[in-house]
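Apart from one protein chain that is not included, each protein chain of the complex appears where it belongs.
Naming follows writing order (A and B), and every chain is counted from residue 1.
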Amino acid sequence: MTIESTVLSLDNPVFAAYVLAASVMLLKLLLQPWMTVIRMMKVRAGFRSPEDAKQSPLNPAPVSGQLEPNEYVERSRRMNLNDLESIPAFLVAGLLFVLVGPPLLLAEVLFWTYVLARAAHFVAYATAQLHDVRATFWTFSSLSIIAMVLYTLYQVLTR
Amino acid sequence: MTIESTVLSLDNPVFAAYVLAASVMLLKLLLQPWMTVIRMMKVRAGFRSPEDAKQSPLNPAPVSGQLEPNEYVERSRRMNLNDLESIPAFLVAGLLFVLVGPPLLLAEVLFWTYVLARAAHFVAYATAQLHDVRATFWTFSSLSIIAMVLYTLYQVLTR
Partner (left out) sequence: MTIESTVLSLDNPVFAAYVLAASVMLLKLLLQPWMTVIRMMKVRAGFRSPEDAKQSPLNPAPVSGQLEPNEYVERSRRMNLNDLESIPAFLVAGLLFVLVGPPLLLAEVLFWTYVLARAAHFVAYATAQLHDVRATFWTFSSLSIIAMVLYTLYQVLTR
């Protein structure tokens, strides 16, 4: 193992800031399916596969219609799909951005704009706020990743 | 190029374990759409775009209903969507976990718990086992990624 610190070490404050933001967003990505599970168990509906309507310890008293879409469950699935369109891109774009050596302040501003915008988007989506509110937070999250990619692209094109 | 070994070198057994598990999971992620393709070709149904119902070398004898959802094909699509909710998170969480320097044994246990749980989940889903069986394997896969993220978060918060 190399002894001196490298870019991808927690001694590098830009990398440490990234790891913190990335870990928070990974938890968000990983916990959203659990919200879907909890909602499905609560309403005992919104299942997707034919076999899920069978009697089992998790579904002791099957009723008809359990395979129909259920808005309470579907909302959590849409939130999950929205995460899939955004969080993996953030995770990879953030890592490449760290590797081209951005200023710490710029990195912190972009990472935390993203995390806060996604947190606000989550609340707006879960509580069914007006589309425009959700769209505004989504825009901030999208633009902060695009800014990281453009910075990275500029660095590689002018190296 | 630096000559001494670094964390992200195959000389680091934790990284090598990650690269092996990650490569297996990448193949899983990349082959699932091929399973959808093979199923679509087999039943000549379950297409999604209007133009897919047109006559072509791959669809020489169009019949009506080819654009309707087909459970045999949809099952593979749901398996793919389930992969998308899990595998990219594993790939990034695993890499960050390697970068904060976990013990080799812990890394191997978490990586292989994930790979085995996903393999079992694939079999349970493809053969339409009771929901509870599939859910159990899914839970192991989800918890092993969450454990990696929590370890990473602890390292960055206590650095």
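Just so we're on the same page, contacts are C-beta pairs under 8 Å (C-beta built on N, C-alpha and C of every residue); 3 or more make two chains touch, one makes a residue touch a chain.
The structure displayed is predicted, hence computed values, not measured ones.
Taking the complete complex into account, B:T6 is the one of B:T6, B:T113 or B:T136 that touches the chain left out. Only one of the listed residues, A:P33, A:G46, A:P88 or A:P102, touches the absent chain: A:P88. The omitted chain makes contact with just one of the residues B:V19, B:L116 or B:L150: B:V19.
Chain A residues in contact with the hidden partner, per the touch definition given at the top, are 2, 4-8, 12, 71, 75, 78, 84-85, 88-89, 92-93, 95-96, 99-100, 125, 128-132, 135, 142, 145-146, 149, 152-153, 155-157, 159. Touch with the hidden chain on the side of chain B covers residues 1-2, 6, 8-11, 16, 19-20, 22-24, 26-27, 29-30, 33-34, 37, 47-52, 54, 56-59, 80, 84, 88, 91-92, 95.
Operating definition for what follows: only the chains that are shown with their structure count from here on.
For the copy pair chain A and chain B, the superposing rotation over Cα atoms measures out at 120 degrees to the nearest 5. Distance between chain A and chain B, defined via averaged C-alpha coordinates, is recorded as 17 Å.
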